[in-house]
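In what follows, a structure is listed as C-alpha cells, so that the remarks can point back to it.
One protein chain omitted, others in place.
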Amino acid sequence: MIKAGIIGATGYAGGELVRLLLNHKDVEIKWYGSRSYIDKKYYEVYQNMFQLVDDKCMDDNMDALADQVDVIFTATPQGLCASLINEEILSKVKVIDLSADFRLKDVKVYEEWYKIEHKAPQYIDEAVYGLCEINREQVKKARIVANPGCYTTCSILTCYPLVKEGLIDPSTLIIDAKSGTSGAGRGAKIDNLFCEVNENMKAYGVATHRHTPEIEEQLGYAAGKQFCINFTPHLVPMNRGILATAYATLTKDVSYEEVKAVYDKYYKDEYFVRVLDKDVCPQTKWVEGSNFVDVNFKIDKRTNRIIMMGAIDNLVKGAAGQAVQNMNLLFGFEENEGLKLVPMFP
Amino acid sequence: MIKAGIIGATGYAGGELVRLLLNHKDVEIKWYGSRSYIDKKYYEVYQNMFQLVDDKCMDDNMDALADQVDVIFTATPQGLCASLINEEILSKVKVIDLSADFRLKDVKVYEEWYKIEHKAPQYIDEAVYGLCEINREQVKKARIVANPGCYTTCSILTCYPLVKEGLIDPSTLIIDAKSGTSGAGRGAKIDNLFCEVNENMKAYGVATHRHTPEIEEQLGYAAGKQFCINFTPHLVPMNRGILATAYATLTKDVSYEEVKAVYDKYYKDEYFVRVLDKDVCPQTKWVEGSNFVDVNFKIDKRTNRIIMMGAIDNLVKGAAGQAVQNMNLLFGFEENEGLKLVPMFP
Amino acid sequence: MIKAGIIGATGYAGGELVRLLLNHKDVEIKWYGSRSYIDKKYYEVYQNMFQLVDDKCMDDNMDALADQVDVIFTATPQGLCASLINEEILSKVKVIDLSADFRLKDVKVYEEWYKIEHKAPQYIDEAVYGLCEINREQVKKARIVANPGCYTTCSILTCYPLVKEGLIDPSTLIIDAKSGTSGAGRGAKIDNLFCEVNENMKAYGVATHRHTPEIEEQLGYAAGKQFCINFTPHLVPMNRGILATAYATLTKDVSYEEVKAVYDKYYKDEYFVRVLDKDVCPQTKWVEGSNFVDVNFKIDKRTNRIIMMGAIDNLVKGAAGQAVQNMNLLFGFEENEGLKLVPMFP
Partner (left out) sequence: MIKAGIIGATGYAGGELVRLLLNHKDVEIKWYGSRSYIDKKYYEVYQNMFQLVDDKCMDDNMDALADQVDVIFTATPQGLCASLINEEILSKVKVIDLSADFRLKDVKVYEEWYKIEHKAPQYIDEAVYGLCEINREQVKKARIVANPGCYTTCSILTCYPLVKEGLIDPSTLIIDAKSGTSGAGRGAKIDNLFCEVNENMKAYGVATHRHTPEIEEQLGYAAGKQFCINFTPHLVPMNRGILATAYATLTKDVSYEEVKAVYDKYYKDEYFVRVLDKDVCPQTKWVEGSNFVDVNFKIDKRTNRIIMMGAIDNLVKGAAGQAVQNMNLLFGFEENEGLKLVPMFP
C-alpha cells in the first residue's frame, strides 16, 4: 500500500483522480491539496464523495507533502509544478505532473506556446513523457512523469502506428478534435456556463492550441523527423469525451488488411487500446468512465487519404486514468490495477 | 464463484447488469439472453463491451438456462417472467425479476394497472419484494425476488422513515418525480428520439403511472394502513437519474434534529443510503453510476409540511444495482460486493 | 414608432428583450445599458446580433435615458430599479421593471424574502403587477409595471381559474416547478457551469424561494383570502423552459368537462394561453421561443386532487415577452404585436 498526495484535488482532473484512487487496492490518498478550499471538507466540494472521503482540503505545500507520501500528483495549471519542484522533493517521492510543465523537451517551445517562463528547466530532460503505450519502459524508471495532454493522448495514439511505419506523410496530417466541456476546467467563466455551451458548438484556439507542439514532438520521434501539423480543437455540449478525426495522405497503396495489421502490431497486446472492427466508428460514449482508447480508420481511395479516428474519456485516459496507469508502472503494480472500469452506457 | 444468466440483456437495465457483474468478483455471466439479437455478438449491440465480453446473444429460454446457472435475472417487459417461470426452474435457480410481475401482492391491482393477465399468480405470495434496506432478511431466503421499480425505490426510501414513525400523514403524500430518459428503455419510439427529449420536459402518466400502487403498497405496510397518494413522473433531458420530491403534512411539531434522528435511525448503518448534511439538496449527478440513494428533507413551518427529497441512478439502485444487491443477499456475499463504485462527477 | 431603453441589456432577459424588440414594428431600441460592458459593441457580447445591432453598451443612467426614450425596461437584479427611479423619470417615461422591486405590495414581505431594504416604497402602491391576462386594464394606465417573475407567471396562470372559481382549496396547493438554466442568469458561477448542470437535476431554495410570496399574493387576490403554499423550484439541464406541476384538493366533485369549462371561461379569448386537448400534457419545447403558456389538468378521483400543469419559455412569457406584452398594452399596440413567434421545434 503506497500513499498518494494530490495537489489540485478539486479541479475536474483532481476529482477524477480521487474517484480512481479510491477504487485502487494499493493506494491510500493522504493529502487533498486545494488552495481554493483549504480546511473545507473535500466532500463538501464534491458531494459525490460524501461518506467516502472524510478528509479536509490542504494547502499546496509540496515540501510538506513529500514527507508524507510516496507519489505526488499535480493536477494544477501549468507553471505550478515547475515552480514547486526541487531536488529534495524528488529524492523522497515520485512526481506525476498532469500539467504541461515537463511535456515539451524544448524549453523555448514551451515558453513560446504557453507564454510563461519555465521555472525548472533543469528537470526537463530527465522527465519522461508518460504516454504508457509508447514509453512504458522509461516511465518505470522515472522520477518525474509528464502526464500527456488530453487531446494529445487521443491524437497520438490514433495516428502513431501509421506514422511510425511510414504509411502516411506526416506533413499532410490534419487533426480535427472535438471535446466535452470538462476539459475546460472548473473555473467560473461565462464561456463555460451551461447556457453558453448547451446546444452550441465552436472551434477555438485555431492554429494556436498548445497541444499542437506536443503532438508534433511525439509523432516527430515516431517519424524520425520534425514536421508541422494542423490541430483544431472544438467544444461540444457534453461533459466527457474527446473524439479525434485525423486526415493524412498515404505514402503507398495499401489495403484495409495491411493497415489493420499495422494497428494490431502496436496495439494487440495493449489492454487499453481497442482497434475496433472494420467500419465501426469510435464513439466517445463507448469509453466513458474508462481508460480505453478506441481507434479505427477508413481508407479513401478517391483522395488517397486515410481517415483515422480515436475516442477517449478526457478525464480518464486523457488525464487521471493515464496518471494512475503511470503510477502503476512506477510502483510495479499491474498496469491496469484500479483501471478495469467497464465503460458506462448510456 | 456463481454463474448468472440474464434474460433481456440488451435493454438498458440488462446492459447495466452486465457492467456491474463484470466488476463482481464472485459472479460469471453465462448467458446473455436477447430475443432481438440472437446469435449476434453482445459487444456488437453494446460496443462499450468490446474486448470485455465475447459471448453471443441467446434466446429467452429460461428452462435451458436454469440448468446452467445459479441465478437468473429477468430484465424484460412485464408479463414475460410470469409466463416463463415454473416449479422446475425454481428448484434449480434463484430468480431476480426486474419487471413488475411479482411486485404487487394483489393480483387484481396488477391486472388493473398493467392491463395484462398474470400468468403465474401462484408465486405472488412467495416472491419477496427486494427493497433490501427494508426486506433484507426475507430476501436472503427467497426463491423469487421482485426487484423494485426505479421510481418506487427512490420514492419509498425517501419517505419510509417518516411514514414508519408516523411523523407524516400518509394520505397527504404527494410525490413529484423526475427521471432521465434511460428509464423509458431502448425501444425505437419517436417520443424518445434525441430531438424530442432534448431541451424539453413534460409530465406523463399523470394519475395513472404503474409505480403508484407499488409505492402505496409498500408504504402502506410501513404505515400499518392503506392509503392513496399522488405520484407524477416527469421526463427530463438526461440519460440517468431520478429525483423524487415528496410533500406531506407533519403530524406533529418537530424540529430539524428530531427528523434527522428518525432518518438516522433507519439509515445510519445502511451503506447505500446517505442522509445528506443539513440544507444540502440531493443532486442526481452525485450518485451517477453508483448504487447510492441520497436523501434529505426540509421542514416548512409556514405550511406545516415537510419536503423530502431523494436521488438515485435509475439504472443502478433503480434497477441493476439493486438486483446485484439482492443477489449478494441471496448468496451470502458482502452486500456491497461489486457495488462499491464511486459516483462519477462530472 | 416609440423609443425604448434597456437597463441590463446584456443579461439573458435583456438579450431576449433585444431579440423581441428587433422583431417589433413599432419600437426602436435607443439604449443598450450594461454596466459591465460600457463602450463595448453590443454584438460583441451577443454575437447572434452581429450585423443586426451596431450600438455600443451604455451605463445604467436612468435619468439621462429618460430624456431619450418613451419606455425603459429594467432587466437588472432586485434593488436597482427601486434605487434609480424618481418622479422626474416617471413624468417622462413608462417603466417596465423585470426585477422583483415592485411586485409585492407589502414592503415588509419584500424586505423579509429579499433581504434588502426597499429604496422606493412610495411607488409600490402605484405600480401595477403586469400579469396581462389578469390585470390588463390596470396595466394600460400604469406608469410603473412590475413584470412578474418567471416561476410566478407559469404558476399563477396554471392555477388561476380554479382558485378564482373556488374549485380548489388554496391552502392545499403545492407547486413543484422545474426550470431550465437561463433562469439562473449569466453570472459566472461554478454552480451554473455546463459540467455541473448537464446530466444533473436538483431542487433548490426549498421552502425559501422568493417567488413564493408573489404567487401567494396574486392567488390570494383571486381567492379573496390569504393562504400559504409550498413552492419548490428545480434546476433542469436545458436552456429554456419552465414546467409547473401543481397539486390541490378539489372542493367538490367535478367532471373533466366542468373543469375544462372553467379554464375556457378565463382563457378562451386569451391569445397567449392555450388550454390543451384532454390528456395532452404540456411540454416546454412546444412553447420555446414564444410567448405562449400551455396549460392542462388531470383529475385524480382516488385522492380527490387535481393536478394542474403549465409550461412557458422562461425568457419569453416568463420575462422579456411578457414585458413586451405589457409595453403593447401601455402604448395601445396590438397586444401580440412582435410576439406572434411560432414556437421552435425541435
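Going in written order, the chains are labelled A, B and C, and every chain counts its residues from 1.
Following the convention adopted for this analysis, a residue touches a chain if its C-beta (ideal position, glycine included) is under 8 Å from a C-beta of that chain, and two chains touch if they have at least 3 such contacts.
Predicted model only: the values in this text are computed from it and were never measured.
Peer 1: Could you tell which one of C:Gly187, C:Gly224 or C:Pro346 touches the chain left off the display?
Peer 2: If we include the chain that is not displayed, C:Pro346 is the one touching it.
Peer 1: Touch as defined at the start, partner being the missing chain; which of C:Arg103, C:His211 or C:Lys285 qualifies?
Peer 2: Answer from the full complex: C:Lys285 touches the omitted chain.
Peer 1: Just to verify: which one of B:Gln68, B:Ser83, B:Ser171 or B:Asn192 makes contact with the chain not shown?
Peer 2: B:Asn192
Peer 1: Contacts of chain B with the missing chain: which residues?
Peer 2: Residues of chain B in contact with the hidden chain: 12, 181-182, 186, 188-190, 192-199, 237-239.
Peer 1: Going by the touch rule given at the top, which residues of chain C touch the chain that is not shown?
Peer 2: Touch set of chain C with respect to the missing chain: 12, 15, 18-19, 22-23, 46-52, 182, 198-199, 239-240, 274, 276-277, 280, 283, 285-290, 294, 340-346.
Peer 1: Residue by residue, what part of chain A touches the chain that was omitted?
Peer 2: Its contact residues with the unshown chain are 171, 174, 176, 178, 180, 195-196, 198-204, 206-207, 228-230, 232, 234, 236-241, 243, 245, 247, 281-285, 288, 298-300, 302-303, 305, 307, 309, 311, 346.
Assume only the chains that are shown with their structure count from here on.
Peer 1: Suppose every chain is reduced to the average of its Cα atoms; which one is closest to the average of all protein Cα atoms?
Peer 2: Central chain is B.
Peer 1: If you count the contact pairs for each chain pair, which pair has the most?
Peer 2: B-C
Peer 1: Can you give the whole-Å distance between the Cα centres of chain A and chain C?
Peer 2: 46
Peer 1: Using mean C-alpha positions as chain centres, tell me how far chain B is from chain C in Å, no decimals.
Peer 2: 38
Peer 1: Quick check on chain A: which residues sit in contact with 2+ other chains?
Peer 2: 12, 182, 198-199, 239
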